[in-house]
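Structure record follows, encoded as structure tokens.
Only one protein chain is missing; all other protein chains are in place.
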Amino acid sequence: MFYYSVKRILMLIPVLLGMTLIVFAIIHAIPGNPALTILGTKASPEAVRQLNQSLGLDNPWYVQYFSYLKDILTGDLGTSIQTHAPIASEIWPHLAATIELSFVAMIIAIVVGINAGIISAWKQNSVFDYTAMILALIGVSMPVFWLGLLEQWGFSIKLGWLPSIGRDDIRNGVDPITNLYLIDTLLQGRLDQFWMVIRHMILPSIALATIPTAIIARMTRSSMLEVLKSDYIRTAKAKGQRMVWIVYKYALKNAFIPILTVIGLQTGLLLGGAILTETIFGWPGVGLYIYNAIQYRDYPVIQSGILIIAFIFVMVNFIVDLLYGLIDPRIKYK
Amino acid sequence: MIESLLHVENLKKYYPIKGGKFGRVSETVRAVDGVSFSVREGETLGIVGESGCGKSTTGRMIMRLIEPTEGKIVFQNRNLMNLSKKEMRKARKDIQMIFQDPFASLNPRHTVEHIIEEPMIVHNIGDRKERKARVEELLELVGLSSYHAKRYPHQFSGGQRQRIGIARALAVRPKVIIADEPVSALDVSVQSQVLNLLKDLQEKFNLTYIFIAHDLSVVRHISDRVGVMYLGKLVELSESERLYDDPKHPYTKALLSSVPVPNPNVQTERMILQGDVPSPAHPPAGCSFHDRCPFAMDICSKERPHLKKLEDGRLVSCHLYD
Partner (left out) sequence: MLKMSDPVLKVEGLKTSFFTDDGEVPAVGGIDFEVKEGEILGIVGESGCGKSVTSLSIMGLLPSPPGKIVGGHIYYQGEDISHAKESKMRKLRGNEIAMIFQEPMTSLNPVFTIGEQLEEAIKLHNQRLPKKEIENRSVELLKRVGLPRAKELLKEYPHELSGGMRQRVMIAIAMSCNPKVLIADEPTTALDVTIQAQILDLMIKLNKETNTAIIMITHDLGVVAQMCQRVVVMYAGKIVEEGPVKDIFNHPKHPYTEGLIQSIPDLHGKKERLYTIKGSVPKPGSITKGCLFAPRCEFVMDKCRVNTPELSGGEHKSRCFLHQEQGRKEVRT
């Protein structure tokens, strides 16, 4: 297990480097001169040249790349054109909002998806199986923004049960400590606010969880169907073991590798791709942050946002890789 | 000395294993480690051994379906190892193969006619009409009927599928047929049908067989001479009757005594070996059988024995006969 982890960590280095190189290249490939963007189209050629020089934009690309890499490694993500604030400190509250929402959504997706998949496989061709799989099909094909709008219309506007927008009530805002509101409210002992935060999370997290739930359920079902047919399940039955135990302990652990892969991919997608949900529910996450930056052509912010999302994606997959080794003893020997 | 049709000399197949720490080549699996034998025209050479002994690899190397690491394969006085890929493809017309799994080795989407005709197309034999006629002839030959030609493999039973495999191998009129576990997937009653068929065909066309199997009684039945393999090496090679009635190598003895005899009146004295076959990546030093051999001597762990000819002409690789 130790060598396996070390090997995985070493393999991470070229991936991360490649990632920064790609982000760097994309921004460079975008037509237009950053100096012109900053100074405006009417700037004199002299001013543009001076700004280029002071920004280091007249250096060869690899010099620019290495200075960019150095900045990232020292935690300097640059300055936002729009707000003139350092991006590194500005982005964290947004990131925290996204992480919190995605985390809750993934918990819902994992619990509901895996259980639905297991029961569908166990009771194959039952009413439950058919219903669950039709719902899963609807789940993967339903556009998120449509589901979000339906939720808002139903539960906020018609029934008035849940808030439709934001992380907290405007008049009863949470004092950020970590910016993870569920933790912050608990640290401050504000159970009323904790409950408020949860109420705010319900609709967006369900909207966000729909697709992962459906995908996880389908993957769990097919993986479990395969495993339940295997010889060692028959062996467990022949020992006199209970079916519930066999399914949840024996079969699930064997079926888990493909499920874990899907969970990893979906988590990465949620963390990066929640722009639609965040926009609809006014959730101040990274998605919304980047969305606004795009509207303002705030290139440093876009660049940093993409970099962070890519970084999270890589890290989630790294963790998944480590978990493979824990679940299946055969993997670390390959 | 009778001229041999096919002669294999010091055939080796080593597989490097990457792995261990940071993907270096950490060890070498010696799947086949210096096998030599010759086959005379019209005879059947049986090769027996347990799983992992390298018998199937040896069979495939003769056709260069697996590229040997080292060694010579002389067929009709030509070293097949010196042939280019294109020449080798042509040479395969004379050496055909029958595989174990009649279910997996036939393309399920092709008709039987297509399957049997294909090798003839590959080797440019006859025109369309002649080939069709040949397919019908072959089907009758292996005990099927010409009306089977338009059917698909899944419409046949295991035994019938193996007959189709045999017909395909015979299509190009080969001289040598390498049969790799051809009856081990079949039921007893069907197995005997296929074995009889193979014998009949051999007599009819003067075929030469290399018959690879793990079932000792099947190998004895079909073979004129038998070679026993253990961990990539031949440990004994002799005429089949002699080998079975009076095995020389301790491994052959153990192997033979392990077979449950289908006769309750005969209670054989079993010589039960301890432990498992060692990994071909770490064969024991000296004689690779010495750690399981009940007759092991000091020399056995130090020196690797070589295949020697005994007075009666049989070949044994064991220090007991030094």
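Which chain is which? They are A and B, in the order written, and residues in each are numbered from 1.
Basically, a contact is a pair of C-beta atoms (placed from the backbone, for glycine too) under 8 Å apart; a residue touches a chain by one contact, two chains touch by 3 or more.
All of these numbers come straight from a predicted model, not from anything done at the bench.
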Just one of A:14, A:75 or A:240 touches the chain that is missing; which is it? A:240
What residues on chain B make contact with the chain left out of this view? 50-51, 157, 159-160, 187-193, 195-196, 199, 214, 216-218, 220-222, 241, 244-245, 254-265, 267-268, 270, 272-273, 276-277
List the residues of chain A that touch the chain left out of this view. 230-232, 234-243, 250, 253-254, 327-330, 333
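In the analysis below, only the chains that are shown with their structure count from here on.
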Express in whole angstrom the distance between the two chain centres, defined as the mean CA positions of chain A and chain B. 56
